[in-house]
Structure formats: structure tokens, C-alpha cells
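A protein chain is absent from this complex, but the other protein chains hold their places.
Going by the order they are written in, the chains are A, B, C and D; count residues from 1 in each one.
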Amino acid sequence: MNSKTKLIYGILVCIALLMPFQDFIYLVFAMKVLCFALFACAFNLLLGFTGLLSFGHAAFFGTSAYITAYFCKEVGLSPEFGIALGVLGSAALGLLIGSLAIRRQGIYFAMVTLALSQMVYFLAVQLPFTGGEDGIQGVPRGMLLGFIDLKDDVSMYYFVLAVFLIGFALILRTVHSPFGQVLKAIRENEPRAISLGYDVDRFKLISFVISAALAGLAGSLKTLVFQLATLTDVHWHMSGEVVLMTLLGGMGTILGPVVGAGIVVGLQNYLANIGSWSTIATGFIFVICVLAFRRGVVGEIAHFFKSKT
Amino acid sequence: QASKTSGDVIKIGVLTDLSSTYSDLAGPGAVIAAKMAIADFSKDGTVLGKKIELLSADHQNKADIAANKAREWYDKDGVDVIVELVSTNVALAVMEVAEQKNKITLVSGAASLPITNEKCTANNVHWTYDTYALSNGTGKAVVKQGKKNWYFITADYAFGAALEKDATNVVTANGGKVLGTSKHPFPNSDFSSYLLKAQASGADVVALANAGQDTINSVKQASEFGINKKQTVVPLLMFISDVHSLGLNAAQGMYLTEGFYWDKDDKTRAFSKRFILQHKRMPTSVQAGVYSSVLAYLTAVQKAGTDDTQAVMKALKSTNIDDGLFKGKIRADGKFEHDMYLLEVKKPSDSKSPWDYYNVRAVIPAAEATQPLSLSRCKLVTNK
Amino acid sequence: MRLQETILKTIGLGKTFKGFSAVSDVNLDVARGSIHALIGPNGAGKTTCFNLLTKFLEPTSGQILFNGFDITKERPAQIARRGVVRSFQISAVFPHLSVLENVRVALQRGLGTEFHFWKSGDSLNVLNERAEELLCEVGLADFAHEDTLNLAYGRKRALEIATTMAMEPELMLLDEPTQGMGHEDVERVTELIDRVAKGRTVLMVEHNMKVVSSIADRITVLQRGSVLAEGSYQEVSNNPLVIEAYMGSQGADTI
Amino acid sequence: MSTMALEVKNLESWYGESHILHGVNFAVRDGEVVTLLGRNGAGRSTILKTILGLTSKRTGSVEVYGAQTITMPTYQIARLGVGFCPEERGIFASLSTEENLMLLPEIAPGGMGLDEIYEMFPNLYERRNSPGTRLSGGEQQMLAMARILRTGAKLLLLDEITEGLAPVIVQKLGEVVTSLRNKGFTIVLVEQNFRFAAPLADRHYVVEHGNVVEVVNQNELTEKASLLNEYLGV
Partner (left out) sequence: MFELLGITPQGLVAQLLVGLINGSFYAILSLGLAIIFGLLNIINFSHGAQYTMGAFVAWIGLTQVGQWFGFPEFSINYWFALILVPLVMAGFGLILERTMLRRLYHLDHLYGLLLTFGLALIIEGMFRHWYGISGESYPAPEILQGAIPLESIGIILPKYRLWVVVVSLVVCFSTWYVIERTKLGAYLRAGTENPKLLQAFGINVPLMISLAYAYGVGLAGFAGVLAAPIFQVNPLMGSNLIIVVFAVVVIGGMGSIMGSILTGLALGLIEGLTKVFYPEASGVVIFVIMAIVLLIRPAGLFGREK
């Protein structure tokens, strides 16, 4: 990482830390953005850095959301354990879905993940503990580590921020690690990577599970922020949304998904008042992005500076 | 971050489905209804000398979006009351937030009984209708006509199940029998398989425990398969907007229950004529409910002399409501108890003018259309 | 492990594709330390043989012994880790990695940190020196930081050899390593192969008889999936069957 | 014959932002065989692709049988009677060998028949029903060559056709090219294999850094051998 990027990260973290001291951006909105940013980053690890397009990531997001909601509400676990169980659940699901899906490539991979996540959706509709289409509502945020009351939005915010930063740092590290280097090689030329002695499936599976676990982490956080888990979280629209966030921000860039999440969540929020026009406007934004800013926001900016130097 | 007091304005938020499945029965029309209520309440748009402000937003039928918006409204914008809230999961999510923030919700569009039952809150009123009223109204009337054998086509989610359960209770209590049920995924477009099963079951009544598009398509296809000729198709939840888009040809002869019909009397007609000028469509019962709830809220604020939540709720629950559209009382569990109407869809030949769709067959008195308090599982009632 | 004369041995190796037998009953004996060439007309089954040896294809019949172990049942990556590394007939590089990184990916396996997703990428810099050395050897030193995508074809081939060598393979399988190269490059690569073959074994497919004649110790000629002849260059090139099936009337000298 | 089959003037060409050809000039008369020689990366393949408009941008002038093609779409250039055998072969994986052969539309009368082609390349006959990319490297090369002979194209752009072929086949291809030449085809040959190309061509163009830097006529081969050696390392 060069000093310039370090500077950018520093500034961003400062802004994030100062967020509660302003009135312009609503804090819960900021939390939502952070949750989805983490989700999109986790997804990007798979798409941007492993070359696997999963069209079923909502399954992980939603499963973990439900698990956390269930254990925090019905069992009364404290939030840290609720989250831990959620992440474990989504990682386990990731292992299961991943080991089936990585046997296939490209568009087929996308479709297998879609199919399997539709089954998860089906389960979410049918299983009794998920509360059907009402979902699990009124999940208590609880006391973090027994003494930090998360009911307060400010402490909740800092908790979400901390978790996000940890998740983000993990992804950043993974991408640049020796492991990440091999992932990149696999994405570029799989047979060659095999002939160099790399057990390609193991790599794909590990990155799939990491991605699933982090997506789950995002889902659990979201559950605590909004205090609910619903079918929206496991619906294929959610899987689609995370693809959009990633592409909009710039896939294969580190900050892209964060920016993309901000844009999509922001659009949903601020276009909400104009009814059907919001759908139309969203549509136009995608069309324009694809036709004119294909690298995504962050990708375009990076490209601009690169071509200038 | 301390929630701000509402300051010098009274803010009313219409949180509704502006763009998806339920936008015709609630949606922009609900916003218009709320505006009309404010205008009717005071010429200069004030209460207690404070300005009344209206906000609206689209919740897209997603609980998380709704909860997010509700929080933001209550925390940041100082909204005092949120109205409409079609779709049960949305209503429950927002009620939860409102309870935490000690603010008010007035639910009009959502249908599930649990809203004033096991999920009830002290700051909520369920205004227009619920699954109990629907199934009691239509169910009882149809069984009493001697159509005792029922077959259900039910949307496979909590609302559908609740509706089916309530209706089943009514049917069996009145000596009828349920022959079978087909659960269909939500949403669904082709119902022919279920309809054929219903047909094969030989039931007198094919009851539709679903809503919106699903109901419309079920009715339409039932008439295509000629099912409505031999069996009675009963949509348990249907609005005038649905009948309008179905057309009388397919819808004729069906019984349904609503809390409001524009052509019921002079007062409803007067309101509706004004409404259609602005919205190009007649009001649905949900939209009428929004009008009524906003008007009642403002009246209660006036009466309480403050916008303090507890005071306003107290005023609301202690006033008899009669605004020309709805007439009744709000009970302790938050249910607005009022009469419902059993309606029959007219034959095309009987329809004299646009939107002339129903004959009012019976008035279901409030007591019958509402679950008795003795059966309630609402914490506000059981604790007493 | 006891050193054996024969490093790779196949017994009755065969492969059929939907009834078409591409390789049948091939018995290879590759001697340790030698450069062994596999030649034969197009479609004879040379690449298929390679694919079988590295398990990119599943043999229909036969056995593969490497250092006396039966590796017939092992997976491609496992075989690579045993020290059998191949290059591809159609150039196989990682296009969006830099040239240096291409080589480093191969070297990285030696560190044993390939699954360490929590480790910093800087931990790989220790490999740079060795990677540059290898690039020097194939004449790509000047391109180390170029995106591989932008290399001309011949250079990609050279890079591939460097990457293969980085694996320190005991047995290198090269599929037409000089294909598509200019004359200078061919000579340089020939020399290179000769040099790196010291201390290891090379099995290569090659159509360029000049290369074969100058460095191959032993040659196996395949035709229609089975062995037509085997021996030194002299023996093989004078074999009338081989001349008819492969070398052509002009013989080797003109090519 | 003296009509021009191909005349390239001041041709420049780009792949994306990289500028590859810098003003190439050469001309081929009807019935001639010429080669483009050069080191790897000199730009020979790019010349062929640019003639057909397959690079992202090109300027200058390319006349095919007298028609200016610089603004034409690729398919129209091909219809002027150009056959192209690309260096990466470009066999279609989803088509069988025979479908690959039959795919190309006839753009002029006088193409070879299927029998004639199979006779020339018996391997292809044997594998005619297997998917195109299941062929061995050499078989694919034969197929790529064979399919343009069917179309009746008279100007053939052949990129490294001997690459990866067994010596017998190379020899055979030499005969094929000679016979094509005798039949009046015009051929631009990009070759690495100088020995293959030398006896076939009327003229050799040496390409370096995206420019034609030297022209060597058939009869000057011996004189200019050292020069060629310098350029190509032959």
C-alpha cells in the first residue's frame, strides 16, 4: 500500500469516526451503509479477486441474519454470541454450497449458487422459527460484552464501525496475502495454476467460505441494527443488489464495494419518496453506469489518475 | 442522540407502498387522503397554532426499509405519527420502532389480526379492517346461504395462513366444512392447477386466502375455467381497485367484505367525489381509512392540547369517532371497532356508471366484525 | 528414496475418446537425467500423452509410475507437487499479472504459505531475487514489471519455461517449447533446455528437428496413438517407417 | 498479370491505445506470393489483421483488387475475395470439423470441393465428425488452412501455417502453396520458417517495429543473405 492510499484510508476512517457528531447524515442510515458495504466487500472477494460470480450471496447474509435474530430474541443470547453463531452458520452453509458450486465455472457457477440459494429461501419461508413473511421482528440489540448498551444508536454505530473495519481489514489482507496471489493466478489461468501444483478447488472453497462468513457477519450486524430479519434478506433481489453495489463501485477494487453500497443504499433511501420514478431512476443509473462508467465509480477514478500519470 | 421534540410543527408521515404490489390500494392515493384530512381539519393547516406538515415515503413492502425510514423520521425529522403501513410485516416492524421511540402508529392497510393481538402495542391503532372482520363478514354470510363445503386456495405465507385459519373457524362454527387447501407460493401467476383441484373437490365455495395480484389472477382464471358457474368464488380480501382492474365480467357475483364503500351514503359519496378529482380513482377503504385516521389524530391532538404521545393516545381512545366515513370506538387493544359491509359485485348490466361496482348486501355490526376482547391475546388487555 | 534409472514409466497407457483411440498401449521409459523427445505426426497423441501423464485427462487403461510409485490415481495438483511439471502447447501464462509475478506464483509454493490469507503480501518479496534470476535465464529480465498480456507470443513461451523451471521440477514436460519462436529465440531456448536439464529430466514434444537432433538423448516416435519407433536421433531418423510417417522425403536436414 | 491484388500504403494500426504499425507500404500483384518476415512481435500478424480491419483502429490506405477498403466493415473486405488463416487458428469449438469446413460462405466461384480438400488433408477426413477444438494442434492448423480453400477467395493471407506441423505435413503444405500459386492464387505468407518460405515466394518483406524495412526479391536472396541474417538471425 503506498502512502497515498494510506492517506485516503486515514481520511475515510476519520470521517467515519466523526459521523455521530453531525446532523446531516442519519446515523442508522450510516450503519446500514456499513453493513451493506461489508456485505459487498465480502462478495467482491469472490467476484473481483477469485473470479467467481455468486448469484446467491443473500443465502449467507440471510441465514446469519435469521440465526442471530433467533438466538438474540428467543434464546436471549448477548449480541456477540448471536453474531458469532450467525457467522458460524453462514460459514457452514458456505462450506456446503461452496463445495457443490465450485465444481462448476462461469455462468454455471452463478446459476448453481442461485439455485441453492433459492432453496435456502424456500426453507426460510417454510421453517417455523423464521416467522414466515413477517420475519423475526423486535430483536433486542442487547448488552455488548455485558456492559455496553447497544440500544443507544451511538454505541451501536461504533460497534458496527469496529466490526466493519475488522472485516474490511481482513479482506484487504487476504487480497494481498500469498493466498490472494494464488487466487489471482487461478482467476487468470486455472489449468496453469493446477500444473504448478496448486489444489485449485481448495483455494476456491476457502475463499468462498471466507466470503460467506463475512457476508454472514454483515447479515448479523444488519439484524442488530434494524432489530429484524425478514425474507428480504434471503431473497434473490438481495443477491442481485450486492452484485449491483459491487459493479457500481468497481469490482476488483478495494474501496469500490463500499462506495457502491453507499450509492445503492442512498438511492433506496432518498429516491423512496418519488414512488415509481425511483425504479425508473435506478434503471437509468445502471444503464448509464454500464454504458459510460464501466469500471465502476472507484475504478473510473483510479483509472483517471493512472492515465494522467 | 436525544430525540427532538416535535418543536413547532406537528409532523405526520405517510409510510406506504408507493411503487409495488399494494400501491394501487394504498400508495399515492393514501397520501392524497392524508392531505385532504389535514385540509378538512383546518383551513390554514394548523393545530394548536402549530403548523401541520405531511411527509411521505415508499417502504416497498420491505420491513427493513420501513423500519429504517420510521427511525429516521422519529429521530431526525421529529415525526409524531406514522400512518397507513400496508403489508403486515411492515406494520409490525414500524410498530416496534414506534414503541421504542414512544411515538404513534395508525395502521390502515395491513390486515393481520396479530397487530392488535399478540403483537399489539400501546401506541398503535389498527384502523380499517383485519382478517377477523374479513372472514367473519364474508364467511358467515356465505355459509348462511347454504354453501357449506369450502375449499381454500391460500397464499403460502403468514398472512394467507392467518386468513385461512380465521375463515376456517367461522365456517366450522357456522356448520360448514373445509374439504381441502392448496397452498401456492407468493407471488404466483398461474392458478389453474389449484383451481382444477378445487373444482375436483366438489366444494360449494372456492375461497381465496390471498391478496392483490394473486387474487385478481385467481378470480380471472376461475372464470376462464368456468369455475364461477358451478362454484362460488370468494375472495377473502379484495379491494375496489382490484375489482376495477378485473372488470365486472370476471368479478360479478362475488361476495366480499370492506370497511368502506364510496357509494354507501351521501357523506361517503361527497368525500369520494372530492377524492376522485385529485386522484382519478375512487378511494379504496384503505385510503378512506388513512383520511379518517389522520383526521382523528389531529382532533385528538386538539383535544389533548399537546402532541405528547400518551396524552394523544388517551384522547384517541376516549373519543367516539364519526367522520362520515367510519363510525366507532377505539378499544384498549388498539382496534378501531366499526361496522363493516358485506358487498356483492354487480353484474355488468347493473352497473350504471364508472366505479358503480357493489350492492351493499348487509351491514356487519362492529361487535360482530371485531374479535371480542375476551379472546384477545394482547398484552394490554390480558394484563388487566 | 533409492535412485532409479527410470524416472517415469508407463505401462500400456491408453485413452479413447468416444470410441476413438487417441493413445493406445504406450510403454514409455524415461531415463533419469536425460532429455527425451516425443515426436510424431499431428494428431499422433503426443499432447494427449502429456495430459494423461499429468492427469489432466483420465487414462482409459494402463499405469503411470513415477520414481517407482504408481501415480495413476493421483490428482493433477498432487502430481505437480511430486515434481512433474508441464508447460502447455498453447501458451499458458497469467495475463494480468506482471512477468515477475508469474514466476513468483510458481516459486511461492516452496514457501508453504499459500493458504495463509492473513499474511502480508510483502512476505513474498523474498522470492523476487530468484524470480529475476530465472527471468534473466530466459532473457526476459527487461520485462520483469511488464504486464504479461503485452508480451509478444515468443516471449510468453519463454516466460512459460521460466515459470516451469521455478517449480524446480524433477521431471519437466514441455509441449512444443519452441513453437512460434524466432530463430534466435529457438536457439536460446534450446540451449536453455539443455542447460536446465542438468540434474533433472525433460520429456518434450517438439516438431523442430533441429532442436530435437541437437539436444535429445532419446526419441520416441508416436503414430496413431502407439509407439512407432524409439532410439537415438540417428536410429530414428534413418528408420524408413519414421521417414515415411513423419520426417518426409527430404529428411531431417532440410528442416 | 499486372493488376494489383493488394496495395497497402502508409498503413497505421492500433490495439486500444498501443500503436503497432507505423506506416507500412507494400504491394502484391495478382498471382504473386510474398512473405512477411520478421522477429517475434515485429507486427507481421498485425499487418494481416489490419488489412481485414480486425484491429481497433487503422489509417492509411488498403486497396484490394483496386477497391479502397479503409472504411469498409470487415465482412465486406472479405467478400472482395480475401481468405484469412489466423495464427491462433480460430477453429470454432461448437462446430464439428466438417461444419467448420463448410461454414465459410462462398465468396467467389472456383473454390475447391470437399473431396479435393479431404484428399489433401486425410487427417481431417478421419476426424470430420469430432468437435473442432478436439483436434490436435496440427489438425487444427490444417483445418484452418483447408476451410479457406473452399470459399473461392483468391487473395490468401496465411499466418504461420507451418507452425506446429510435422515435417511431412510442412512439406505437403509447401506443395499445396505451390499448386495454389500455379492456380493463380495470390498469397501473403507470414512465416517464421524461412526455409519453407524461401523457395515459394517471389518477394520477401522484412518487418521490424511495425514497418517494412527491407524488400528482398527472389533473385536477390543470395546477395542479401547476410542482410537477412542480420534482421532475422537465420
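In this section, contacts are C-beta pairs under 8 Å (C-beta built on N, C-alpha and C of every residue); 3 or more make two chains touch, one makes a residue touch a chain.
Owing to the predicted nature of the structure, the values given are computational and were not obtained by experimental measurement.
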Check: In the intact complex, which of the presented chains make contact with the chain not displayed?
Finding: A, B, D
Next item on the list: Touching the absent chain in the whole complex: find that residue among A:18, A:145 or A:291.
Entry: A:291
Check: Which residue, D:95, D:112 or D:198, contacts the hidden chain when the whole complex is considered?
Finding: D:95
Notebook entry, point to check: Which of these touches the unseen chain: B:173, B:196 or B:270?
Noted result: B:196
Notebook entry, point to check: Since one chain has been left out of the picture, which residues of subunit B touch it in the full complex?
Noted result: 19-25, 27, 156, 182-185, 187-190, 192-194, 196-197, 199-200, 212-213, 216-217, 220-221, 224-226, 241-242, 244-247, 249-250
Note to self: Need a quick check: the contact residues on subunit D for the chain that isn't drawn.
What the structure shows: 52, 54, 73-75, 78-79, 82, 84, 86, 90, 92-95, 99, 102-105, 107, 131, 148, 151
Next item on the list: Quickly run down the residues of subunit A that touch the omitted chain.
Entry: 53, 100, 103-104, 106-108, 111-112, 114-116, 118-119, 121-122, 126, 236, 240, 243-244, 247, 275-280, 282-287, 289-291, 294
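Here, only the chains that are shown with their structure count from here on.
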Check: Measuring from the mean C-alpha position of subunit B to the mean C-alpha position of subunit D, what distance in angstrom results?
Finding: 76
Checklist line | Euclidean distance of C-alpha centroids - subunit A vs subunit D, Å | finding: 51
Checklist line | Contacts with 2+ other chains: residues of subunit A | finding: none
Next item on the list: Name the residues of subunit C that each touch 2 or more other chains.
Entry: none
Note to self: Please classify the inter-chain touch graph. Allowed labels: line, ring, star, complete, other.
What the structure shows: line
Checklist line | Every chain pair meeting the contact rule | finding: A-B, A-C, C-D
Checklist line | Touching residues (chain side subunit C, partner subunit D) in the complex | finding: 17, 20, 39-48, 89-90, 150, 152-155, 176, 179-185, 187, 207, 209, 245-250, 252, 254-255
Note to self: List the residues on subunit A that touch subunit B in their complex, please.
What the structure shows: 20, 23, 26-29, 32, 125, 131-135, 137-138, 153-154, 222, 226-228, 230, 232-233, 268-269, 272-276, 278-279
Next item on the list: Could you please specify the touching residues of subunit C with respect to subunit A in the complex?
Entry: 54, 56, 75-78, 80-81, 85-88, 92-97, 101, 104-106, 108-109, 111, 113-121, 123-124, 163, 167
